[in-house]
Each structure stands twice: as structure tokens, then as C-alpha cells.
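A single protein chain has been omitted from the complex, and every remaining protein chain is retained in its original position.
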Amino acid sequence: MIFCGIDIGSNTSKAVLLKNNHIISTALISGISNPSASAEKVFSAVLEKRDLKRHDISCVCATGYGRYEIIIADINKSEISCHGAGAFFSNSTIRTIIDIGGQDCKIICVDERGFVDDFVMNDKCAAGTGRSLEIMAQTLGLSVSELGYIAMKSSKSLPVSNKCSIFMELDVMQHLLNGEKTAQIARGITITTARRIAQLAGKLELRNNICISGGVSKNPAVCRDIQDILKLKLTKLNHDPQLMGAIGAAIFARNKEIVS
Amino acid sequence: MPILEEFRKVILNPSEFLSPGKSIGYMCNYVPEELIHAAGFTPVRLNAVESEGTSRGDMYFSTGNCSFPRRVLDKGLSGAYGFLDGIVFMNGCDHNRRLYDNWNYAQIQTPWTYLLFVPHSKTDASLNQYINELQKLINHIESIYKLKLSEQKIRDSIKLYQRKRNLLRNVSSFRGIKLSGTDFLMVMIATTVLPPDIACEKLDELIVELKNAPQIEKNLRVLVTGNCVEEIEHFEIIENIGANIVYDNICLGSRYFDRDISMEEEPVIALAEGYLRSPSCPRIMNDTEKRIELIKEAVKKYQVDAVIIEKLEFCSMMTGEGWIMSQEFRKEETPFLLLTRELYGGGKSQIRTRIQAFYEKVKNLK
Partner (left out) sequence: MELKPYEIIKKIYYASVLANTVFKAPRTAWWLLKASSAFMYEKETLFNRSNRFGFQKIGSSFWTPEELDAYRHDSLATSRVYGRLLKAAENKTPVVWLDWPVPIEIVKGFDVAAYVPESFMIAANIVGTDGHVACLEAVERAGIADDICAMDRITIGAWLTKQIPPPAAIIAVAHPCDAGRTTNQILEYMTGAPAFTINTSYTKNDEDVMLYSKNLFEAIEFLEDILKMKFNWQKFEEMVHILNKHNYYLNEITAMNQNIPSPGLAYSLQAAWLSKIPCAGDPDIMENARKIYEIAKKSIQNPEHRHRKEKFRIIVADMPIVFTELFKWIENSFGGVVVSDYIGDAIYPEIDTSSRESMMMGVARDRLYAGMIKQAHGKASETIDDLERQISQFSADCVIFNGHQGCRHNRALSRMVKDVCARHKIPSLMMEADIFDKRVMSEEKLKKELTDFFRENGFA
């Protein structure tokens, strides 16, 4: 039996096929259209790679922001459960997942079965999420990945407000006006992002091993600052960290089938 | 249930159910409605239901203030409370204390407003202070309407309100069995607006209907706690994802009806004692332990699976209370979710994610 997990995020949509506990196909598309259309698109893409048809799939589980609006899904699960299950699938020593997505940022603790036993999620403010990094990068005239690489090079940092994204942006603009070095501003941004995450982490007990998932996990500078500020060591995942939600959803699709 | 439809109508259009020129607004739980009623008026609890936004309110408040008073002020500025003959505000918290100030400053057409000062502790000195403040409120009402609030009149009102509170207790006990928490919230909002005799009649009818009603679907049993969380749509989200709110500890819930006023004592003293010394809200200091104890008892009594701690953004009192609760629930291994949001603030999908994930977690723990 083949199971499919679809994760409709705010920036990207991901899908994964699972067969006999192995990932047999993955797909990732970006661009924001409506959730249901993105789901259709990414679903077709993941099937196509393996020449499969819809009826070959036993169960589809949706997750992510758009999960309630996806017609092709048989069930839906919160992205928190899915990220937890996905990361645990990828590396079963993982107990804590720091997931930094486009619109939000969450820290998830899982038990020895990969089930969520605690989590926190940021409130409405976007500071500390992928979206705010993107805005800051734009202000500096960089892409997010450039920002990450440039920040890596700087050991010095300039203060950037951690209050909310608007304040952050104002600070960044101020530094630019003052003619400060881009690398130092960039480092200021990544440190502030890490601080926001540390703030969130205060609300629960982190357990080893700890990994980082979501789009921002590909930003080396943020990862380094998180390790520094939270005084921890991050463990690597065995799959693309951006796919954790979709993998988790596929696992729930499988579990559902097994239970019923 | 047809009677629920009637409650819904009250919420949508309260003034239709009130006699013109005979209503006095109040906010919030430490303003004894009995005193307003004894003067021949219907006490109408101010709420943010059906408010249109915060933009008018924001001209006076800042965006760093709680969405509840901002919305109530907005509603006032839109003229929605034009039917009130006066309003008794109180120093519930810093935000709604300033609602009084901004209401006046914005020159909303309310014939009179009054700010009742309620102490923040339960000590004897505070009780005396509260009695004193209630007496000042009585003097104010008497002088405006040139009447005398006799002991007998206040006693009669106490009796009527005690009946209403008892009926609400009764209705509350149907939660999780035959009544959803969302519908109960609606009943609460409606009955704090209606004249108390009519509210009692309707509650009587509701109880009859409830007895014959079918059981509701069994789900996760949750308890909601927090302050001014009167948003029906939000309760709907909490329940629709797969839970029943079986009990609460919020202002418009058990904190309102879980209160007994003695009929033996001198009525103003009885009111002061009853209001100040009944289960408190987080504005009362040195009482956190008791409040949490009360929730822990409710968790046992109502076989609660999980607690949702609601905090409206910038609600300082819930910052401390919510944090202390989290520490205690963690010790007790009671699953809880601390949810910070704005009243009618949108962000539905994020809230849904958190609640759904929380339920999934609770089920994992079971």
C-alpha cells in the first residue's frame, strides 16, 4: 500500500509517498495560489515521478495551513504532529524539533514513539519566522540564503530589536543609513531571530536530541546562533528538513489505514 | 432547541428586549448588579459581541492595549450603546479602567458614567474599603434619580439574582452532556443583558428543554480559563475540532454564577462580602493559589482531559496567572494549552493548528 502526505505551507507545498516504510517519491513546489490548487499540483507532481495514479494511493493525509480546504485528502492532522512524526521518522533519536516555517515557528517535543507530548508556537507576530528573515534580507537587498552566508562571516553583530518585525526593519534601515557593514547587520538579524526562538524555547523543556526543520533550517547562520544562544548541539536529519511535515502526514495516513 | 434561538436574538439585538430609558450598563464582575436593579433599572453587561473592529477605539487607546476594551469603546463610538441611561465602570484592570476615561473623553452620549473602585485584595481593610465604595455608588444612583435604595429593595434584588445564579449553575451542569460550551457562553451573554426576571423565565424554559434534549456527541472534555474571552466563534473552534467545553473559569461563566450572597446580613455588607470573597478573578491579589485549587477541583469533578488557558494579548494579569497555572498543571500532569490571542483578532488557522495539535497531543498522552 502507498500512502501520501501533503503539506500546504504558506510559501511552499510539499508531498511525499510512503511505501513499506520507505519514502518512494517527494515533490516540492513554491508559489502561493489557493491551497486546494496547490495540493492538486503537488499531488500530481509526486505521483508523476513514479508513474502512479490517484487510485494507487490508499490514504491521503493533509497538513499545513491549507489542510482544511483540501478535497483530495482523506484526513487532516496538525502540522505540529506531522513535523514531530516526520522528524522522528527521519532520525529516531530525535526528541525535540525546532521548526521555523514561513509564518510561524514552533518547538515540538516527541516521545519515544514519535508522538507529540509537548509543543509551543509563536503568537501572531512574525518576528523570528522565515517571513521576517525574508523581509530583513530584502531590506538589505539580499536573498535569505545570501543573508545566511554573509552573516556567517561576521563575528561582530549590531543590535537589532527583538520586539516585532516592524521594529526589526526600522533598526536595519537605521544601520544602513549609518553606513554600517552589511555582514554585521546580517549577523544582528540572525542573532535576533535566534533570540526569539530561545524565548519560545523557555516555555518548555528541550530534550536531546534536537533538530531543526522547516525552510530556515537551511540558513547556516541562524542554526549556528541558535546553538550558541540555547547552548545546545543540533542533530542532523536524514532527509530534507523541509519535507518533515509531509513525511509526518504520510505516516498518519498509514496509521489511519492500519487502525481502521 | 428553539429557546437557544431566542438567546441568540437577544445577543444580536439587546435593546429590543429592554424597556427604553430603563437600562444601566456595567463592567464587570465586581459591580453588584443588585444595586442597579434595586433602583428600578436593568443592569446590562457591556460586551464586545457584534463589535465591528477597533479602528474607532484605537483613536483613543493604543494598539498596545487589550482588544476587549478597545472593541467595547469602538462599539460605544458606533452608537451601539445609545440605549443606556448610564454606565458603571470599574477598575477591573488597567485597560478597562481607562475605558471609563476614554469613554468620557470621546464624549459618547451616555447620560452619566461612574467609576467604581474595587480593592485588589480580600483583607478586612479591603472589605471595609469596598463597602465604602459601594455606599458611594448607592449615593450616586440615589442622587441622580432622586430616590432611596431601601434595604428591602436591595434584598429583593439579591433574592432575584441569587435565583438567576442558581439557574445558571443548573444549566451549566448540562455542559458536556446535553449542552455545548459554545451555547452556554451564548446563554451567559444573553442573560447578563436581559432583565433578570425574563432571564430567569427563559432559563427555566431552557432547563425543561434540556431535560428532554438528546445527548451531545462525546469528545475530549476541556475546561477553559481566562478573563474576558467572550467570543462565541472562538468557542466554536475549540469545540468543533473535537472537544466539549464541560466547565470554565472565566468572567462570563463560573466566576459570574459561582457566588452566593447572604440574605441574613445587612444587604450592602452582604453584597460586599459575597462579591469580594467569592471565587476571585486574577485582579485579586494573594488569591492565586485558591483560584488554581478551584480549577484543579473542577478538573477532577468534571473529569476534564485538558485545560485551555486563554490570555488576551497585553492582559498583564493573565501573564502572571497563566504562567503560575502552567507551572502547577505541569506538576499535576494536567495537559494544558496557553493560548494568547486577540479578541476577534483573526488568525483562525493558526489558532486552529494549535488547538488541533494540542488535542492530538492529549490523545497521545492518554
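Note that the chains take the letters A and B in the order they are written out, and that residue 1 is the start of every chain.
Throughout what follows, contacts are C-beta pairs under 8 Å (C-beta built on N, C-alpha and C of every residue); 3 or more make two chains touch, one makes a residue touch a chain.
Bear in mind the structure is a predicted one, so any value in this text is a computation, not a measurement.
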item	value
Contact partner of the left-out chain, one of B:202, B:221, B:283 or B:341	B:283
Contacting the left-out chain in the complete assembly, out of B:317, B:337 or B:357	B:317
Residue of B:78, B:121, B:173 or B:364 touching the missing chain in the full complex	B:121
From A:174, A:209 or A:255, residue that would touch the chain that is not displayed	A:174
Positions on chain A where the hidden chain makes contact	159, 161-163, 167, 170-171, 174, 178, 195, 198-199, 201-204
For chain B, the residues touching the chain missing from this view	59-62, 64-66, 69, 91, 93-95, 97-98, 100-102, 105, 115, 117, 119-121, 123-126, 128-129, 132, 282-283, 285-286, 288, 311, 313-317, 319-324, 326-327, 340
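Here, only the chains that are shown with their structure count from here on.
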item	value
Chain A-chain B separation of Cα centroids, rounded to whole Å	39
Sites on chain A touched by chain B in the complex	65, 68, 77-81, 103-104, 111, 113, 115-119, 121, 123-124, 203
Chain B residues within the chain A interface of the complex	313, 326, 338, 340-342, 345, 347, 349-350, 352-354, 356-358, 360-361, 364-365
